[in-house]
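Dumping the structure here so I can ask a few things about it.
For this view, one protein chain was removed and the others were kept in their places.
Our next item is chain A:
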Amino acid sequence: MNLFEIIYTGSNQALAAAEGLLKQAIDQKGKAHKVAFPETAYSLPVIYAATGLKMNSLGDLEGAIGVVKSLITEEPRLEPALNAGLATAVSAEIIEAIKYALNDTPYEAPCAGHISDATIRSLGVPLVTGDIPGVAVVLGECPDSETAAKVIKDYQSKGLLTFLVGKVIDQAIEANVKMGLELRVIPLGYDVTSVIHVVSVAIRASLIFGGVEPGKLAEHMEYTKNRVPAFVNAFGPLSELVVSAGAGAIALGFPVITDQDVLEVPTLLLTQKDYDKVTATSLEARGIKIKVTEIPIPVSFAAAFEGERVRKDD
């Protein structure tokens, strides 16, 4: 398949999953059943930013499905392909919202799932000052745990905020990577759709710090592109769904760097097979310059460790 066909396939898969799941949920709980993410004033942030509409019930989500459908027009052009990527993001948010609607604790440690407004507000200042120079989204599965740990720790040592999605979480745990908000490594979830919780962070940055009005999608995309220094590392075999989610990232201005053979798009979708170079490649692609020079001490030293408590047995 060509790149756009893959994206459309993935977007349609995400749509079908969201649609199917919503139908099941409505069958079980009825349209009036409440939908909300915890601790946020922005309802379902991606949908809210894109449409200006707050989703309160499963019934409302049916409307959101309409939004997804309208975003998927399968023409062989970049613009519809990026829109289809956004559609995948919305589908993912619908799926994740249903998880929260039907289950009080859909995510358990180590996975964070949805990130609260309070957390985002606390990240605002270090992001603006460059204390957090970038946001890395590491997704999929590395060839082994050591590689995963190397990449993640590299970001950690440079002060980046790293979100993990998929099997890489287990790999990080296996390799003893220390995680937590204060350590700037946050495992989100195992499903690809959980990546929406980091998209949600970027979008809420636009709503909260950018003051961009809900419903002005183009302006939100402008904001994330210019102000949220995020990028994606997609490791391991790429499914159509992941590629289509990647298109969503690109639409928001976040380059995708993968270890797989893909149809590269300069500065936006890149292949880097040398894991030692993944960090440098990603930082260059997103134009991130690290402010502080690294200090050659034996332990990783960076702001990410400021909040670390040295436990007794360490």
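Rule of thumb we're sticking to: contacts are C-beta pairs under 8 Å (C-beta built on N, C-alpha and C of every residue); 3 or more make two chains touch, one makes a residue touch a chain; residues count from 1.
Criterion: contacts and distances are computed from a predicted model.
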Just go with whichever of "Oxidoreductase NAD-binding domain protein", "Carbon monoxide dehydrogenase", "Phenylacetate-CoA oxygenase subunit PaaC" or "Ubiquinol-cytochrome c reductase iron-sulfur subunit" UniProt uses as the name of the absent chain. "Carbon monoxide dehydrogenase"
Considering the complete complex, identify which of A:L82, A:L123 or A:I186 is in touch with the unshown chain. A:L82
Of A:V68, A:I186 or A:V262, the residue that touches the missing chain is A:V262
Hidden partner chain, touching residue among A:I115, A:V138, A:L188 or A:V243: A:V243
Touch rule applied to chain A and the missing chain gives residues 1-4, 6, 13-14, 16-17, 21, 24-25, 28, 76-79, 81-82, 92, 95, 98-99, 102-103, 106, 190-193, 236-243, 261-272, 277, 280-281, 284-285
